[in-house]
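Encoded as structure tokens, here's the structure I'll be asking about.
Excluded from the complex is one protein chain; the other protein chains are retained at their positions.
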Amino acid sequence: MARKAAIIAAGQTYHKSKRRDVNIVELIHEAVKACLEDAQMGPKDIDAVLIGNMEHFEGVYNPDLWAVDATGALMKHALKITTGGTTGASVAHAGYYHVASGLFDCVLCIGWEKQSDGDTTAGLIFQSDPLFERSNMAGAIGTFALAASEYMDRFGISEEQAAKVAVKNRGNAVNNPYAHLRRPVTVQDVLTSPPLAHPIKLLDMCPTSDGACAIIVASEEVARKKSPNKPAWFKALATRHDQPFNSDLPLLINMRTLQSAAKEAYKQAGITNPRKQFDVAEFYEPCTFAELSWYEALGFCELGGGGKLIDSGVTEMTGELPVNPSGGVISTNCIGATAMIRVAEAALQVMGKAGARQVDGVKTALATGFGGSFWTEITILEGN
Amino acid sequence: MAEQKSKKVKAIDETLISHQVLQVPFNYSAGPVASRFLIALRDEKKIFGIRCPQCKVVYLPPRGNCGKCLSALDEWVELKGRGKIQSFTKVNYQESTHPSHPEQFILAVIKLDGADTGLTHMVGEAGEDELEVGTLVEPVFREYRKGNILDIKYFRPIKKGRA
Partner (left out) sequence: MGEQEKTGVELLDISSPANFPYDYSCGKIGSFFFKALRDQQKFYGRKCSECGKVYIPPRPVCGPCYAPTNEWVEVGPQGVLECFTVVHFSFLDPMTGKKRPVPYGYGLIKLDRADSRIQHFLSESDASRLKVGMRMEAVFNEEREGKLSDIKWFKPVE
């Protein structure tokens, strides 16, 4: 049987488009330092260090090795985990598995990315199949644009409805001092922003950010004896992968992986009515259309109902189930950290430490991760 | 190049190769500590290490925090530049990813006087049979420097044999 495990601390950097004031190792250290301070712990308290990013962005491989000075992994168990966009969540999940196995008590988990040191779209092209996709791939933007065209055609979702996601999330980011983009936008702003790849316009899409995030996952004993914060317990975890080509998957954006992972995670956590039972959700939404389709995949509404749900206000800060109080990925995207930031933000909500972006009375929080060929991770956290 | 490959004998079981050269313009922020070190090479032809106040270790290349105790580092130590070869080898191949490397060169880990960690660099003005572990070396700087570790062209022996 798996032991209980909780997130007891979190730290992140102030995310920006270009953090020239730090090199990669210093960026990582900033998040680690913030996390250790939040835990009131030092490297001596840490049994293992798990670290991940999308290595092709910076072209410097094996951060487990050369970021040791930053992470406190010297002479310790350390592992690199790199699973594309889901990296941050994979690292968090791995932290859970290390502790839940009974073999480790206190694990430091780090996700990071210094997008500005490389070229993001060029880096993403490295991720594509070399024989069949690479010559015509157009990064994440192109892939989501293709997916959005099918989604809009099938269900009549409008660009205005998608724009409301940006308005909501960018508005929420004003309350998040760590977010990269903190200027609110209007539906008009979104609709008139420069086109990237039809129907996706500049303000429909996430930025590229430099940033890092770290959390500490601890056993029940460590959490109860040493944690200065209210622990955010792992209640359910699920991961799903899909076939290798984006072109294999019908109705791509609705992500059969997310639907399947949600089914399993909901079963683990006893969730039968997600809209009622979740108090807050942090989505990994690289673009506005994705958030709408994932309301459907996660059972917040019926298939095709994402547009109506955003119209209804259910997912606003004042609504029944706020989605992305942190501002989401539309406001910050340091890819290797992003999925962990979702988990960390969900944890902060459970801990009651989310400051101006805190949702009242959070007991159960949902975090999703997203990666390349539409694979996913789901994390459900609960406070006592 | 693709034409050459496809013009090979077109047997029924011909298997194809996709030749690709992927080009990415990486541009790394050096950060304040590495920048100061590199600027000292560029502007002063000086090599600096950085000391941990707790562990008393002098790191070269310098870094922002100590890997052992995680303390922030800001105590700069000017090194004389001389040191001893800790290990060395002659490299006889060139990599396409390193067109600036000569076809043959001597790679060494050098312990500079005053530093507690070694520095990897090249050794010049000597053949490998003129070197041994312990050979004293000194840095030779390029005339035109730009704030890069290769502002040091190489290290060269001061004295032959052990100190």
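To keep things simple, chains are lettered A and B as they appear, and every chain counts its residues starting from 1.
In this text, contacts are C-beta pairs under 8 Å (C-beta built on N, C-alpha and C of every residue); 3 or more make two chains touch, one makes a residue touch a chain.
On a predicted model such as this, the values are computed, not experimentally measured, just so you know.
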item	value
Residue, one of A:A147, A:A163, A:L348 or A:V362, that touches the chain absent here	A:A147
Of A:I7, A:I28, A:A48 or A:L196, the one touching the omitted chain in the full complex	A:L196
Candidates A:D21, A:E220 or A:E320 - the one touching the absent chain	A:D21
Chain not shown: contacting residue from B:R36, B:R82 or B:H101	B:R36
In chain A, positions touching the absent partner	20-21, 59, 119, 121-122, 125-126, 129-139, 141-142, 145-150, 153-154, 194-200, 243-248, 250, 252
For chain B, residues in touch with the removed chain	2-3, 6, 13-32, 34-36, 38-39, 96-97, 146-148
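One rule holds in what follows: only the chains that are shown with their structure count from here on.
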item	value
Contact footprint of chain A on chain B as seen in their complex	18, 20, 22, 24-34, 63-70
Chain A residues touching chain B - in the complex, by the definition given at the top	18-26, 29, 32-33, 36, 42-43, 58-59, 68-70, 72, 74, 114, 116-119, 122-123, 125-126, 130-131, 134
